[in-house]
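What follows is a short report on a single structure.
With one protein chain removed, the remaining protein chains of the complex are shown where they sit.
Here is chain A:
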Amino acid sequence: PYLSTYPVDLNECGPMVLDALIKIKNEQDPTLTFRRSCREGICGSCAMNINGSNTLACLCYIDKGAEASKIYPLPHMYVVKDLVPDMGNFYEQYRSIEPWLHSKDGKSAGQAEFLQTKEDRKKLDGMYECILCACCSTSCPSYWWNADKYLGPAVLMQAYRWIEDSRDDSTRERLEQLDDSFKLYRCHTIMNCSKVCPKHLNPGKAIASIKKRMTELH
């Protein structure tokens, strides 16, 4: 692996790091490879490490100071090419928490929706907005050292989103699934995750809430 430096005329370039990357790919190096899609901070494709912190390139303003911006792929991920990491493990971990509604009895005849009070719906705010960009999980040193067994903040926050959903009937099973020494308890409240979330969510708090819920399990 090697680093390349590209000079970019910022007067001829959009304000975000993604604009600069696209400009470099268009004009200087067509082989520069990175993921991108919506360019507005909602798809999560362009997550990468910019000047030491994980963010979305489409939301990160270019620092117009004297020094060159340092752009790396998401930390401690297996690199496919340039800025593209392998996300397979992350997605499989998300699948493993079964992120869909578990309803014991299904819908009764003629029932339209599973009803939920406004208060119960409010509990999901701050968790359902996650775009699964992996900025948080890849900022967590615990996830760096234990990516195969620790689920990471993104997946754990989604696990909590389903635990908190009043329409879901599998709350106890979901909590029991997390009850080993790696899946949840590698979290030591380092709080890199919440610092770095581009959607300003708080996975650290969600994980602390899961831990508190686990005490009721025992």
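To be clear about the criterion, contacts are C-beta pairs under 8 Å (C-beta built on N, C-alpha and C of every residue); 3 or more make two chains touch, one makes a residue touch a chain; residues count from 1.
In this text, contacts and distances are computed from a predicted model.
Novice: According to its UniProt record, what is the protein name of the omitted chain, chosen from "Succinate dehydrogenase cytochrome b560 subunit, mitochondrial", "WD repeat-containing protein 24", "Gamma-secretase subunit APH-1" or "AP complex subunit sigma"?
Specialist: Record says "Succinate dehydrogenase cytochrome b560 subunit, mitochondrial".
Novice: Among A:30, A:52 or A:65, single out the residue that touches the unshown chain.
Specialist: A:52
Novice: Touch as defined at the start, partner being the missing chain; which of A:60, A:74 or A:127 qualifies?
Specialist: Residue touching the chain left out of view: A:74.
Novice: Using the touch rule from the top, list residues of chain A that touch the missing partner.
Specialist: 1, 49, 51-53, 70, 72-80, 85-89, 91-92, 95-96, 139, 141, 144, 147-148, 188-192, 194-195, 202, 204-205, 208-209, 211-212
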